[in-house]
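In this view, the complex is presented without one of its protein chains, the others remaining in place.
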């Protein structure tokens, strides 16, 4: 059970309503995902989160599938169940195949390991990359 | 300073030597990165790590750039300095532009935030994805 | 299901009983929270945990609400469900309003993001603070 | 060394310049902290991060000191050095005394411990809080 | 519900079958744990994970109980429920007593705290250990 009451999908609050409409139009979905209904308990924060997510999660110099794969990698590394489910559904919808999904997980697992070994061994950087 | 002595690039140990040669050939590099020289203090573990990394980090159903982007996302989420440097250098070498790099970071940061909000709000999953 | 049997609230063990009585008196509650019943499977550890928590979680130079807000921020960042529930209940009881709770979460989310960006960018410190 | 070139404080880019001016005016500082100069390598992301941080990190239903204490708790739990330094300087500037700082750290440390014990013991929630 | 279909214990895939047989023989168990049935959705990754785990998780210069205790400490620190259950069952089977288990948890909790204090205080290393 979430720590806030989930705001009704048909909320009267104009600020919430505007965001909910935009979520449905942008994502082409009929139902508002629970995370947004929970965030709506604080309308200003809802607005800040949604406008920023919308600006970042659209095709840019990277395609949507790559962006959702990054979201999945971050969520798995953080162990966030809600987000793992949500981004697994997203990559599936965007056409990631079962074999590709297996490779995504293999890379996530691999660096879950290598990161900890590099930390444990206190390895110092090799030559640094040229800064971007 | 690392917690183990970095094994010399010209190690006499045949097991270490074989892995070092394979690293140089596979990655087309002249110097052995420090992480492998550190892992070489336990040759069997070096071998296990390298053969597995080699099997995962080659083009498969996903291209190399996507794999290195995942590695960067995991490393940034774990806050592993050595790995962040190493995978930033790798994506750069594979052609990720400055603008694309900015987008990768924007997505990493975004879900660093959204994951914590979903956890804090104890949001329950929406409809689950169809399992792969 | 917890990995240890939860010790009965009316345990005969004098060490456990003393801590349980103190928990009820200090927190002005009737039931022993599950975490303490689980820790009681190792009475010495129960005692160490409780006496230390009791010494820290009392009004000092900081008020109780600030302390519970910190506890919530740490628990959300760690993604510990039991603790998120427990500290959400605590801040609510201490009078944190819904709007304030929304702001607490906004700050937690914000630095969940900014921390990862600072790590990913390998940003070096500006001028250091004067040590306390 | 950061993974991007730090953008000059006197950047010609109008978008960057506007954010930099706003940072200096809002925070009443003369120098742009390194994190913003690094983010400026991707002006759109800089803008998104700054406008959102500005909206959250101002006195609201919570005072600034409480907000900076939360930022410090999150940063310490994530182990982000840059952010720990930055928020330690901030709480100091806002008047947190040495004794209060000691209490903040005591609470951060305490729940770093209790979170892990609750996870390890797989403790199930007691009665849930009434949702906000 | 897992994000992939759990592969049947009697899978026809020869690669999966070989690993499943080896898991049962090596661990002296009759049922395949869910993690391996999930990984089997990508047979090559299953093989890579199992052969590596098998090579590491056998008595070497450290006994099996010590290895499983390390696995439990890592899993509790990462807050991975599946793994906490699995390694708790393992240490129990290997003879760890209730009192010893209590001590393992006490140490895990203690350094969950001390790690965060050392990070928060930005403590610099004392004299470094002589590298192994």
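Order of writing sets the chain letters: A, B, C, D and E. Residues in each chain are counted from 1.
Throughout what follows, a residue touches a chain if its C-beta (ideal position, glycine included) is under 8 Å from a C-beta of that chain, and two chains touch if they have at least 3 such contacts.
Bear in mind the structure is a predicted one, so any value in this text is a computation, not a measurement.
**Q** Any idea which chains on screen the missing one touches?
**A** A, B, C, D, E
**Q** Would you mind spotting which of A:6, A:70 or A:105 touches the chain that isn't drawn?
**A** Of the candidates A:6, A:70 or A:105, A:105 is in touch with the missing chain.
**Q** Residue-wise, where is subunit C in contact with the chain that is not depicted?
**A** Where subunit C meets the chain not shown: residues 1-5, 41, 44-45, 48, 52, 55-56, 128-129, 131-132.
**Q** Spell out, residue by residue, where the missing chain touches subunit B.
**A** Touching the missing chain: residues 3-4, 41-42, 44-45, 48-49, 78-80.
**Q** List the subunit E residues touching the unshown chain?
**A** Counting over the whole complex, subunit E touches the hidden chain at residues 1-4, 31, 33-35, 38-39, 49, 52-53, 56-57, 60-62, 66-67, 69-71, 73-75, 77-78, 80-83, 85-86, 88-89, 92, 97-101, 103-104, 106-108, 110-126, 128-130, 132.
Note that in this section only the chains that are shown with their structure count from here on.
**Q** Going by the contact rule set out at the top, which chains touch both subunit B and subunit D?
**A** The shared contacts of subunit B and subunit D, listed by label, come to A, C, E.
**Q** Under the over-half criterion for shared residue numbers, do copies subunit B and subunit C use the same patch or different patches to meet?
**A** same
**Q** Using each chain's Cα centroid, which is most distant from the centroid of subunit C?
**A** Comparing chain centres, B lies farthest from subunit C.
**Q** As a quick test, compute the distance in whole Å between the mean CA positions of subunit A and subunit E.
**A** A distance of 27 Å separates the two centres.
**Q** Report the inter-centroid distance (CA atoms only) between subunit A and subunit B in whole Å.
**A** 21
**Q** Find every residue in subunit B that makes contact with two or more other chains and list them.
**A** Residues 1-4, 52, 56, 77, 79, 81, 84-85, 88, 98-99, 101, 103, 105-106, 108-110, 112-117, 119-122, 128-129, 132.
**Q** Could you classify the connectivity of these chains, where an edge means two chains touch, as line, ring, star, complete or other?
**A** Graph shape here is complete: every pair of chains touches.
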